[in-house]
Structure formats: C-alpha cells, structure tokens
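Handing you a structure now.
As you look at this complex, bear in mind that one protein chain is not there, while each of the others sits in place.
Chain nomenclature is as follows: A and B, assigned in order of appearance, with residue numbering initiated at 1 for each chain independently.
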Amino acid sequence: MLPKADFQSWLKELSGQFDIFGPKENGKGSVDWQRLEGGELPDLAPGVPKGSIKTFFFPQPETLLEFSARPKQEDAFRLKEPKETDNPRLLVGVRPCDARSVVLNSMPYEQDPYFQRRRQSVVLVGFACSQGCSTCFCTWTGGSPVGTEGLDLMVFVLEEGLYVESVTEKGERLLEGASTQRQPNDSELQAVQKIRQSAPSGLPEAMEPAPRLKEKDLMALYNAPFWQELSDSCINCGTCTFLCPTCYCFDIQDETLKGKGRRIRYWDSCMFPLFTLHASGHNPRGEKVKRVRNRFMHKLKYFPERFGPLSCVGCGRCVRDCPVNIDIRQVMKELLAI
Amino acid sequence: MNDTTIKKGEWEPKIIAFLCNWCSYAGADLAGVSRYQYPPSLRIVRVPCSGRVSANMIIDALRSGADGVLVSGCHPGDCHYISGNYYARRRFAILKKFLEFVGIEPDRVNFSWISASEGEQFAQVATEVTERVKKLGPARHLVKEF
Partner (left out) sequence: MSTMNQKITEELRQKARQLLESGQVAAFLGYTSGSVPMVMRPFVARNPEDADRLEWNSFCVLNLANYLPALLKSFEPPRRPNEPPPEGPLPKVGVVATGCWSRNMVVQVQENQVQRERLVIVGVSSRGMVDKKKVLRIIENRDVNSVDEQDNTLVVKGPGFEEEINRWDVVRDNCKTCIHPDPVIFDDMIGELHGDRQIPDRFRQVEEVEALSPEDRWKWFTSEIESCIRCYACRNACPLCYCPTCFVDDSRPQWVGKSIEPVDTAIFHILRAYHCAGRCTDCGSCESACPMGIRMRILTKKLQKDVLELYGAEAGMSIQEPLPLTTYKKDDPQDFILTESLKGEKK
C-alpha cells in the first residue's frame, strides 16, 4: 500500500533504471503514451489511451539489419545487427486489456526474437479499471477489467492511496524497492475486493464468443450476407488496424541512401492497397468487401482456431475512432447469430 | 564577377538541376562549350520537358540529401511540346509558395527559363543558385537519415 506521493517518489527512483512511459495528454486533445519524467503520474481517465502499447514491443520502424556498401568502411558488405539503443522501459498506467494484448500477440510472435527481447526488457505496471466506458467490452473477449494477464504489477487506486500487487517475480523485485510501502489494512483490502467484484458489472455481459465461433462452420460465416452492408461504409483506411493492440501485421523493406542501408519492418494493414497484391498485379482481395471480411474473420475465427482466444481484447479503440462507425461488437453479434 | 571556385575544405552544396532536354540542357551544354565558368555544385538530370518534373521529384531530391534544386525549362511559348512549360509554371508557382509555407527556405527550390542559346545565362543562374544555397547552409529539414 503506498500513498500517492510515495508512489510518485518510487517512480522517480525507478526512472534512474528505466525510461518510464504512461498515458498523458498529448497537446492535441487526446491522451496517448508519452514519456513520464520525475515521478509524474499517468493520466488515468476511464478507458484506454489513444494508442495501444504494441508500439513498445513492435515499434515502427524497427531496424532488423544494417549494411553498408561504402568501400572505405571496414565492415562494408556485411550484414550487421542494429545497435541496442533503447534503455529498459517501464510502462505505468496499462489497462488490463492492453496488457492482455501483449500475451495474445506473443502467440504468433513466439519465434520472433525482436518481439521477445523487448518483452523481456519491458516492465508493465497496470491500473485496474474501476469504471468502464461505452466502447469497452473486455469481458466479451475473455478479459476482465481487473485481469492481471501480461502485467508485472497491478495497482488499484483507492481513496487512501495506491494498492500495489505484484503479479510476476520481476514485479515483486521492483516492489521491494518501494521503501515506504506498508501492508494494507482491512478496510483497504475490502475496497480492493469491492472493485474486483463490481468492476465487470458496468460492462456488457460476458459472451465468451470464442468457443462458440470456433464451432461454427467457416464457410457459413464467410458467405454471410451482412458483409456487403458492413463494407459499404468502410473507407479502407487503416485506423482500426493501427490503433488495435492485437493487429500485428507488418511489412519489411530495405531503405538505402548514399551507400548505406537498413532493413526495417513497419506496421502494415490489411486495408492498404498493397496487402495481398501479387507481383502479377492480381489481388485476390482486391475488393473492399473481401478485405473487411478478412479482417474480422482473422480476428474472430482464424486466430481462435489456431491459437485459442479471439484476437481482440475489447479495448474499443476501433469503435471509438473508426471514421464511419464500423463496430466489431455488431460483427460479433452477427457472426454468433449464424 | 561572382567567385566560382570552391576553396579546399569549404562546404560545397549539392544542387540537383532538372534541365529540359530541348532548351535548358542545350543551354548548359553551350555554357560548357563556350567555357563559361560556374561552380561545380550542380548535378544535372536531363528531362524531356520541364512539364515532366513533378513535385514528387523535387521533394525526392531534397529527401535524398540535395541542398538545393533547380528546375529549368524553355521560355513560355517556346516549349518543344507546345504547352509543357505552361503547365509546369502553374505547378511550380503553387509548389514554391507551399514549400515556403511549411517552412522550407524559399531559396532551396529554384526555377528558371533558359533557352538553348543562353549559355552565359545558364552559367549566371548556376552561380546565383549556388550562392543562395551556400548562404542557407546544408539542408536540414527534409533530409532522410538513418
């Protein structure tokens, strides 16, 4: 248990060891992940910040290799690993849905050394949601507003201060460094219990669509009639894919300039025109309806068939920021009705 | 007379010059043949017409590390393709003002009309553009680096 001021000084101490990031107002009217200095507390308005934390595990661009063709350079014409330029990072103010997304992303990225390396070096300090918002639906996707999947430490904000619980060994070791912490008293424990029990109640009822969707016939879902109307509104931008914590597609290319080069990977989107474009010029998903259908089928059917859970944590960013109000919750309902 | 030499150790700007094949490129050639001196900072790219030069190309030159850009074509009314330079004139007028608006120094991107017989004028323009870009220093804003 830590009073607020002590939590701040503990963060300040940790900022010697880590680069600390948290949600903060970004000067453009939204709350997004920014560097927090000197023990600054994150902005904890209900709901999720604008962007997800996938940018810390899977940045864009991420340099995979470097190379040079400059003859005078000693190591010319050899592929080099990029230099490690980032300090270890600590993310404070992570919502349980975002933390869970890291666990979901590491399923397809199990063999990805870049992702796994960052996963080891980033510490996640989560804040439980005592209040949901109109666009969140984590309970539908198998998550919970007080879930600890993916977190190293979990914090409950109480009136008296912050109740900090360690979830992993990494978190435990860090918590030991908070010298002014004390054990919580009974009323504080009760307050935490209350949050744990009442938090999910504000959200739509848990539906557990994953097992039911897995059982449905793939072709029946694929040929459903509602895809056409859904895709009529879509402008194929990329907003949903880029803000989504569990959209993990990337593209790789080499950038070269003046005899030097690097191979980078950057976020790609199934909505972009180059996605699935063959070298012949043919695109099997050339029409809008096929792309929209593919995105939802991937997240709600193909991914669960392969890995188990839905590739969606219910954060609601796509619902909040889609320029034409395409709603994945409606898609889930339509699919379940088939 | 402007100083056209680059002294040893002095920074030399790199200026990409898009010259139209029929007038400006010939004019540059004439400058060379007539032994008009001008600083060696221009890298010339021959294009069929100034109308072929798009904003993408000009920005690409800056992105790749050019300190300045010069686009030169035939005088209005003399375009080999009749109206290419007329369209180019409108396009470049808008582009120049726009680049200035976002904060790119106006002297980095220059346009001129030079005919095939204007060898001396080409040397003068090349010198003038080099001077202006030298004053601005190396390009800082749109340079891609990694």
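By our rule, a residue touches a chain if its C-beta (ideal position, glycine included) is under 8 Å from a C-beta of that chain, and two chains touch if they have at least 3 such contacts.
Small disclaimer: the values here were computed from a predicted structure and weren't measured.
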Selected from A:Phe58, A:Phe127 or A:Phe242 as touching the chain missing from the view | A:Phe242
Identify the residue among B:Lys7, B:Arg35 or B:Arg90 that touches the chain left out of the display.
-> B:Arg90
Would you indicate which residue among A:Lys50, A:Arg196, A:Lys214 or A:Lys260 is in contact with the undisplayed chain?
-> A:Lys50
Pick out which of A:Asp19, A:Glu188 or A:Asp251 touches the chain that's been left out of the picture.
-> A:Asp251
Touching the hidden chain in the full complex, which residues of chain B are there? Just list them.
-> 55-56, 59-60, 63, 70, 76-77, 83, 86-87, 89-106, 110-114, 121, 124-125, 128-129, 141-146
Contacts from chain A to the absent chain lie at residues 26-32, 45-47, 50-51, 60-61, 131, 133-135, 229, 232-233, 235-239, 241-243, 251, 253, 255, 264, 266-267, 269, 271-274, 288, 319-327, 329-330
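We adopt the following convention: only the chains that are shown with their structure count from here on.
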Distance between chain centroids, defined by C-alpha means - chain A, chain B (Å) = 47
Residues of chain B touching chain A in the complex = 64-65, 144-146
In the complex, chain A residues that touch chain B = 63, 255, 257-258, 260, 262
